[in-house]
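Every protein chain of the complex appears in place save one, which is left out.
And then chain A:
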Amino acid sequence: MARLELNEKEKKMYAEQLSVVLDYVEMLNEVNTDGVEETCQVTGLEDVVRSDKVEECPPDVEEKIIGNFPEKLGNLLKVRAVFSEET
């Protein structure tokens, strides 16, 4: 899920480091949180909306976005096939 390529040496190193961190955060279990609400955000704002209007992308910005494509064919973004024959 993390989509990271790791070699065996890295796997061992991260496994050790992550265990230390996960052991450390265990200390939260000391805290009684029965009946406590979760905090997802701190602003108290609710139902923040904006008008649903399409904004045109200026041509020079469009050009810059396309300029950042790692691989392209004309103005199209080139990517590897999503489906392969084997799967």
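The rule we apply is simple: contacts are C-beta pairs under 8 Å (C-beta built on N, C-alpha and C of every residue); 3 or more make two chains touch, one makes a residue touch a chain; residues count from 1.
To be clear about the criterion, contacts and distances are computed from a predicted model.
Trainee: Considering the UniProt annotation of the chain absent from this complex, which name among "Glutamyl-tRNA(Gln) amidotransferase subunit A", "Peptidoglycan-associated lipoprotein", "ABC transporter ATP-binding protein" or "Simple sugar transport system permease protein" applies?
Mentor: "Glutamyl-tRNA(Gln) amidotransferase subunit A"
Trainee: Can you list, in ascending order, the chain A residues touching the missing chain?
Mentor: Residues of chain A in touch with the missing chain: 1-6, 14, 17-18, 20-22, 24-25, 27-29, 31, 33, 36-43, 45, 48, 50, 61, 64-65, 67-71, 77, 79-82, 84.
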